[in-house]
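A protein chain is absent from this complex, but the other protein chains hold their places.
On to chain A.
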Amino acid sequence: MKKKVLTVDDSRTMRDMVAFTLKGAGYDVVEAGDGQQALTLIGANKVDLVITDLNMPVMDGLTLIRRLRATPAHRTLPILMLTTEADESKKAEGRSAGATGWIVKPFNPDKLISVVQKVCG
């Protein structure tokens, strides 16, 4: 059974690249354009991993992480932050919000795959 990854990013390019890379590595990928869409999708899909951008319209990534962690079903769901804002404060915020880890854009596909494998097997 393929693991399912939800990629959340307002950039179509980024979603496409994440989806392409992960599909190539044998994952199913669902896409959302912002945090709100992600919450809707995650309700309808059994997702094994969320990869989310931080700065997005409607609902940003940190809010999404907090909302997910507040849901019992998603307390231990792996969530990776995918962002170019890799400064310490973002990392700390992400961590306290409950992120599992992060990947910095621009990412290298191999790195993405290895990080994804690391957190969702």
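What we mean here is this: contacts are C-beta pairs under 8 Å (C-beta built on N, C-alpha and C of every residue); 3 or more make two chains touch, one makes a residue touch a chain; residues count from 1.
What we mean here is this: contacts and distances are computed from a predicted model.
**Q** Which protein name, taken from UniProt, belongs to the chain you can't see among "Chemotaxis protein CheA", "Aspartyl/glutamyl-tRNA(Asn/Gln) amidotransferase subunit C", "Sulfurtransferase TusD" or "ABC transporter solute-binding protein"?
**A** Of the names offered in "Chemotaxis protein CheA", "Aspartyl/glutamyl-tRNA(Asn/Gln) amidotransferase subunit C", "Sulfurtransferase TusD" or "ABC transporter solute-binding protein", the one UniProt assigns to the missing chain is "Chemotaxis protein CheA".
**Q** Extract the touching residues of chain A with respect to the undisplayed chain.
**A** On the chain A side, contact with the omitted chain comes from 10-14, 16-17, 20-21, 24, 55-57, 69, 75-79, 84-87, 91-92, 95, 98-111, 115, 117-121.
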